[in-house]
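I have a structure here, written as structure tokens, and I will follow up with some questions on it.
Every protein chain of the complex appears in place save one, which is left out.
Entry: subunit A
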Amino acid sequence: MLAVLAAVPVLIAVAVRLTNGTRAGHGPVFLDRITGNGLFVVLTSLVLCTPLFLPLTVGVVSGDTIAGEAGQGTLRYLLAAPAGRARLLLVKFAGTAAFTLAAVAAVVLAGTAIGLLLFPVGPVPLLSGDLVDAWTAEGRILLVGAYVVLSLLGLGAIGLFISTLTDVPVGAMAATVVLAIASQVLDALPQLDWLHPWLFSHWWLGFADLLRQPVEWSSFGSNALLQVGYLAVFGALAYGRFTTKDVLS
């Protein structure tokens, strides 16, 4: 999965390189900027991956946490070891968080590498119009990466909870991914704008604010608060469910 994620920026960069010169104005933001500056490969990749690819992989990993062990029968042996139910849940969530970090890191690192390789690198224009040097820009990119990781923690907690509900890992994975998509669909309906601030995907693409001068921290803060909220609620649900569950698989 990490290899597939790392392939996304490579594909983008190669595709843009091969069709060099077209500035059609279609496609995601930043796409036409890539030819001018290799660092935009990372940002374009993150914009492309955040709504679908990254939630997909996080959904698969978090949905598999408990249900995967149950489906394989290894859960009973872990609990008889005894691993301790709360401890197991904590380790599993830490694993999910570590994977999320690795997934985003794969996109950022592969994007940076391929961008440096195929395109010139120079001072980067920010959304506010200021020009910053490449090192500052790379720092901003890492900040964006951290933002994306944080954005996906809520989904990881949801996946963990769903995973405690079933012994069929594929079901938990699918349910988690479907929720990620449903949340974004709801977020796109203007009639439901009262609901939008409560959707875990609401701030997913809010990292653009980190590309202003000075940095606009409000969306980072709102996102962090929202994700911590989801973490607390679904973490508690997962704990409540898993510590009282009959392990019959």
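Going forward, a residue touches a chain if its C-beta (ideal position, glycine included) is under 8 Å from a C-beta of that chain, and two chains touch if they have at least 3 such contacts; residues count from 1.
To be clear about the criterion, contacts and distances are computed from a predicted model.
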**OP:** Given the choices "Cytochrome c oxidase subunit IVB", "Response regulator receiver domain-containing protein", "ATP-binding cassette domain-containing protein" or "Protein-methionine-sulfoxide reductase catalytic subunit MsrP", state the protein name listed in UniProt for the chain not shown.
**Re:** "ATP-binding cassette domain-containing protein"
Subject >> Residues of subunit A (touch criterion as defined above) contacting the omitted chain >> reply: 72-74, 76-84, 87-88, 244, 246-248
